[in-house]
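Below: one structure, written as structure tokens.
Of the protein chains in this complex, one is absent; all others appear in place.
And then subunit A:
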Amino acid sequence: MSASTTPGYEAFSEELGFLLSSTPPPFIYIQSFEALRTTFTVVDALLHDLSRRPTGVDQPSIHCATVDAASCFTPRLFYEGVIHSLIDWIPEWEDGCSIWMPEESTTVRWNENLDTFVHGLVSAQAYLRLRLSQTNSEKRKGKEPDTEVGRNQNVRLVIVIERAEKLKEDHPELLVPLTRLAELARIDLCVIFISQVGWEDVRPPFGASPDPYFVDVPSLTKENISKLLVTNYPSYASPNDNLLETPYHPALASLYPHFITMLCDVCYPFTHNPDELQYIAAARWPGFVKPLIDEYKQALHERRQEDNEVDLDSELPQINVSEDLRIRLIRYFNASFTTALETLLPRQSNAADWASANVPPDNLFSMARPDTGYQQQQPSAQEALAATSSQAGMRSLPRMSKFLLIASFLASTNPAKSDLRMFGRGLDEKKHRRRGARSSGKTKSGVASKIPQRLLGPIAFPLDRILAILGALLEENDVETRLVAREFVVPGEYTDMEIGRVGVYAAITELTSLGLMHRTSPADRLDGPPMFKAAISYDDALALAKELDIALNDLLWDPV
């Protein structure tokens, strides 16, 4: 797709294209807030167009290099990435993957540091100029060669750095020289930063860099996104292909805009990223057209039964998507877009798995009441989801480990001072309950309201504390399940023995190695008890408590 035809990017590519082909400022900053990858594609296509453009006296030949700052984790990778893509050099395995070396043989390699990189840029420009004048003289033999000055102006280098905010974290020493690259190298050069964050977050301190010329990518509207997605309809299938094999058959293309419009209606409020919407579309489309393909298959089958000779080429049944059919499809699948969004946007599942888990039943239209039930597939999808989540691993733990996990959650969530009130039992068997009603919102005195620890993250606790809480939990909830042991006469003595077992300590170590608890104190520290931290979420703890029949909410200092 040409850059200038991307919906929503017309003005952007117009501005950038004119700028780069006339006289660009030495440093351009493109901020793209939402559709970052689409912007990359557009800029790439634009530069591709520009570099293919016929060059003339007043129109320099443009050579561009695009590097991703995230992938250049050493400066050397960055230097090589830029210069090699400027001159289209691909290191060959047979040549020992050697880097490009300029003609004039200095023993200085250009990828050593920034100085040599700047010299390398100059040599690269000289090389490109030479190549250009060679091709030009080949083209028009006998005509007068270019003057030296003319050749000087004929090559313009454009260096695009994607995700430029990474430079600030990874190579802060590169940032200032890159923004001043044109004046350092003193050649016709333009550096373009593309980033999601603003220049004010990337800018080096003390105003060391000149301010760039800003080009802003407008946010995409819903209409533009759906136009964009529609133009992305894959065109690899030809009309002669078998419809049964590809869901992206040209015969179905007329349905695609309606599908995308519906998808955008449902999903656009939640994400404006065209890539995510495209992902959801790719997951849903094969299932969406399956009823049509089924119908087609059936028609084909009937046709074959009618006349036995198979003449596929001449008389294929046609797919015609009527208005009525479309409405039926949309009504049937509308709910599934929301579930797709919920599963696929956080990538709880991948598109292929989700698609196979949500295939509509065969021959949907021939069913009695096809419009009623999309939701049948939901339980299985939920199960598949649950199988991958962390709770599945916890379910198979031994009973004592589950108690330990709940104890760790309580110890990490409740303040240590509250333990006696929460778990202590006096003679009157009456529990001291937690503190009163939650204070909500802002307090009057200007003091910040208290945030429940559950929301602030787990606090560390010593080993003694988790054992004590475990004892209290076992005493309350586990006594009935134990075998009768007559040798224990004092109340709680049995539990004391239970929590003193080696198995409990081993279970704590095991849970730590499973990542369900974190040890916060170093392993080689001898003084003091080891410290731990819970690593399970409230939901996980609640599920475990339900399984063990513990009223978790009664034991929390800050009730939910």
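Remarks
Basically, a residue touches a chain if its C-beta (ideal position, glycine included) is under 8 Å from a C-beta of that chain, and two chains touch if they have at least 3 such contacts; residues count from 1.
The rule we apply is simple: contacts and distances are computed from a predicted model.
The listed choices are "Squalene synthase", "Cyclin-like protein", "Origin recognition complex subunit 4" or "Metaxin-2"; the UniProt protein name belonging to the chain that is not shown reads "Origin recognition complex subunit 4". The residue touching the chain not shown here, chosen from A:Thr74, A:Asn113 or A:Thr509, is A:Asn113. The chain that is not drawn here is touched, among residues A:Pro177, A:Pro257 or A:Pro559, by A:Pro177. Considering the whole complex, the residue from A:Glu10, A:Asp241 or A:Glu295 that touches the absent chain is A:Glu10.
Within subunit A, the residues in touch with the undisplayed chain are 2-5, 10, 13-15, 17-19, 21-26, 31, 33-34, 46, 49-50, 52-54, 56-59, 104-108, 113-116, 118-119, 122, 149-150, 165, 173, 176-177, 180, 183-184, 186, 196-201, 207-208, 210-211, 213-214, 216, 219, 221, 268-273, 341-343, 345-346, 348, 441-443, 446-449, 451-452, 454-458, 518, 520, 533, 535, 537.
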